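Only one protein chain is missing; all other protein chains are in place.
We just call them A, B and C in the order they show up, numbering each chain from 1.
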Amino acid sequence: MPSADTSTTDLARLIISCPDQHGIVAAVSDALTTLGANIITLDQYSTGVEDGRFFQRTVFHLPGLAARRPEVEAIVSEHLEPRFGMQWQLTEVERPKRVAIFASKTDHCLLDLLWRHRRGEIPMDITMVISNHPDLAADVRSFGIPFFHVPVDKADRSTAENQHLEMLRGNVDLIVLARYMQILTPEFLEQVEVPVINIHHSFLPAFIGAGPYQKAKDRGVKLIGATAHYVTEDLDEGPIIEQDVIRVSHEDDVAQLTQYGADVERAVLSRAVKWHCQDRVIRHANTTIVF
Amino acid sequence: MPSADTSTTDLARLIISCPDQHGIVAAVSDALTTLGANIITLDQYSTGVEDGRFFQRTVFHLPGLAARRPEVEAIVSEHLEPRFGMQWQLTEVERPKRVAIFASKTDHCLLDLLWRHRRGEIPMDITMVISNHPDLAADVRSFGIPFFHVPVDKADRSTAENQHLEMLRGNVDLIVLARYMQILTPEFLEQVEVPVINIHHSFLPAFIGAGPYQKAKDRGVKLIGATAHYVTEDLDEGPIIEQDVIRVSHEDDVAQLTQYGADVERAVLSRAVKWHCQDRVIRHANTTIVF
Amino acid sequence: MPSADTSTTDLARLIISCPDQHGIVAAVSDALTTLGANIITLDQYSTGVEDGRFFQRTVFHLPGLAARRPEVEAIVSEHLEPRFGMQWQLTEVERPKRVAIFASKTDHCLLDLLWRHRRGEIPMDITMVISNHPDLAADVRSFGIPFFHVPVDKADRSTAENQHLEMLRGNVDLIVLARYMQILTPEFLEQVEVPVINIHHSFLPAFIGAGPYQKAKDRGVKLIGATAHYVTEDLDEGPIIEQDVIRVSHEDDVAQLTQYGADVERAVLSRAVKWHCQDRVIRHANTTIVF
Partner (left out) sequence: MPSADTSTTDLARLIISCPDQHGIVAAVSDALTTLGANIITLDQYSTGVEDGRFFQRTVFHLPGLAARRPEVEAIVSEHLEPRFGMQWQLTEVERPKRVAIFASKTDHCLLDLLWRHRRGEIPMDITMVISNHPDLAADVRSFGIPFFHVPVDKADRSTAENQHLEMLRGNVDLIVLARYMQILTPEFLEQVEVPVINIHHSFLPAFIGAGPYQKAKDRGVKLIGATAHYVTEDLDEGPIIEQDVIRVSHEDDVAQLTQYGADVERAVLSRAVKWHCQDRVIRHANTTIVF
């Protein structure tokens, strides 16, 4: 299990991906060292030596980072990017991701995120909670977080989604669906321009769609699970970030499975959000690399 | 993992223990059936066929239970008790345990219990939260639960403990120490007359005493754990109800271990409290039977 | 996790199922006690109080069991069976299940069963190992178990299956498919008249069919699993007995997933076979009750 980054001043993360080839690790190390940076951790993965794709997450310390960021970007874009055909992203550890949480009536995933945020366990700012129901307003506001009630008309989602887009645009780096029981349209996903993480209440790809605990009961499985994944246009088919399971027995009815499942859901979603906010998760086709 | 009892009307639990001998299961079944009761579940365990001790938990349905309770008690005390040398306890499922939670400044175990209580996951009434610090008052009161601040003088605990006893006496069936950082004196334990459950932040008997996460780091263990146990006069030596662990690595510092450990602590304590409130836990010498 | 029965002399197991109704537990206890039996353990489960089905597994000690077995059968069939509409089965703990293991080339599940059998962990006699390949003959025979090589013609399975039926008929109480890579025809399943347990190398119902580890890699799951189930005419759809999972990462290729998965497969299959041999597993529609 990846652990948290603890100190943050003058720390940056450089996330890269490119076709696998000789010399990438050394070139990146050399470039950063030339700037005076000290490499703290460096994780890398290649899908294969021939025709593979290479991924690297480098955490480094550079005194005066905020002022010298353009220098770093220049070296990467002018030297590393063209040489290796590199895609890259540079983030400052001191600037947490701005997160909007979407919820409905169920509170366990939402409360777990709010509480971990308050404890400082996840490097994020929760800028708002949006819900299609008013029920959780008091809980959210007791954590000092704004709560917005945006009802959704299932026949025409555009009004609600336009309202969402107005509130979100420029204000968030990540959307988390914490048991939000509404479908996001492809149009919304295209326009929102930030990643969306969802928690599905089954061990995907088992029990895709609605009512997974009822399906699990009917099939007589001995473990139930939960899956955090990035949302794509294909429902329940997006890249998986994290999964976990819990043991159940023939004695447990659907209500009991739902109760046990809630514990797995909140744990899995919180880990996925934490890792995303630490830039540990890289999407590759329909899978993820989690450093 | 034992599951929750779901429906409650006219349901009772009969918990018995006695020297192991022939015919106990049949005699209990017969006595309850004669009364018109229907046995829902029946769990039993013997420590050994010779010189062993026998334990049984029977859940049964008896129409008009509240009115007919004296009849049940009469049959048990007049027939079963003398015949088998039986100790027994009869509880009505509809009457939840009344619980006082003791806490200090750390909120994770307390909040988990409050959340689960609100969701109806644990059959208990939380009648009060007592703390030696004022910090958690607002959190507790937002759940509609009374919060009492009782400072503790380490040099003389008697003032605080007398105050505790006054508040508790007759009002609670169980005390839960949710990371309460004060020692309870033997005098208090003797006078309080209800069971006390504590959560210890290690996999007992490893790392007894203070600072278990630091000790775990020093020893270089690869898993950390938590233990819920009944409190006895011997610190960290009482009967264990539930334990669990989580995987850690050399990368995790003591702060990170503490953070991971908090998740295990709250899960373990909540399970132990739930099982106790369902009368699933029977003490036997310094161990427990958990049906 | 259910534990092993340890002592066996004069011990029997009575497995019953019937429509749920009042008084079953008491009637069974009473009948056994009248015979002079002592009830050791008694597990029961009902799918619901109204229109539900009731299941019970009773382990009891009756001095002179072998001689008095007809008496027990008479009481059950003449009194309990008609009164409750009961299906029942009586087994003597001292008479282990006779088991035939089917294997192909892969050895991990087979060896694990042979080892556990030799250590006395599973109450079974392995009467034969049948394989469509000769490769594992020496391994099997080093355990003193007969090995039969029966090649299978995929175009016409009848020759091989008739040979199987001749060897099995009257000689076995259970067939275990320990990564046997041939399909059993519906005709064989109908004629063989004993239960067949299979191990599927995925967490069913995820990744039904061939190549589950490749499918798991393609989908990017973070846990892989294995499922032991009774074989029915519908491939991979039979009642699930046991499942488990293991954590994997993006780094693991299909070969590595297969290697990790082998550990889960052998553990899951061994548990399922053990529980079946202890008469702990009762089929109910397409699910199982595991006492």
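Here is the rule we go by: a residue touches a chain if its C-beta (ideal position, glycine included) is under 8 Å from a C-beta of that chain, and two chains touch if they have at least 3 such contacts.
Remember, it's a predicted structure, so these values are computed and weren't measured experimentally.
Trainee: Out of all the chains shown, which come into contact with the hidden one?
Mentor: A, B, C
Trainee: For the chain not shown, which residue from B:135, B:153, B:233 or B:251 touches it across the whole complex?
Mentor: B:251
Trainee: Among B:138, B:223 or B:255, which residue is in contact with the omitted chain in the full complex?
Mentor: Hidden-chain contact among the options goes to B:223.
Trainee: Out of B:96, B:123, B:195 or B:239, which is the one that touches the chain we can't see?
Mentor: B:239
Trainee: On subunit A, where is the contact patch with the chain that was removed from view?
Mentor: Contact residues on subunit A toward the absent chain are 22-23, 25-26, 29-30, 32-33, 38-46.
Trainee: Mind pulling the subunit C residues that touch the left-out chain?
Mentor: Those residues of subunit C that touch the unshown chain are 1, 3-4, 6, 108, 111, 115, 119, 121, 138, 142, 247-249, 251-253, 255-256, 259-260, 263, 267.
Trainee: Under the stated touch rule, tell me which residues of subunit B contact the chain that is not displayed.
Mentor: Touch with the absent chain occurs at residues 45, 203-207, 219-223, 225, 239-245, 249-251, 284, 286-290.
Basically, only the chains that are shown with their structure count from here on.
Trainee: Are the two sides of the subunit B and subunit C contact the same residues or different ones, given that same means over half of the numbers occur on both copies?
Mentor: Copies use mostly the same positions to touch.
Trainee: With chain centres taken as the means of their Cα atoms, state the distance from subunit B to subunit C in Å.
Mentor: 37
Trainee: Mind pulling the subunit A residues that touch 2 or more other chains?
Mentor: Residues 249, 251.
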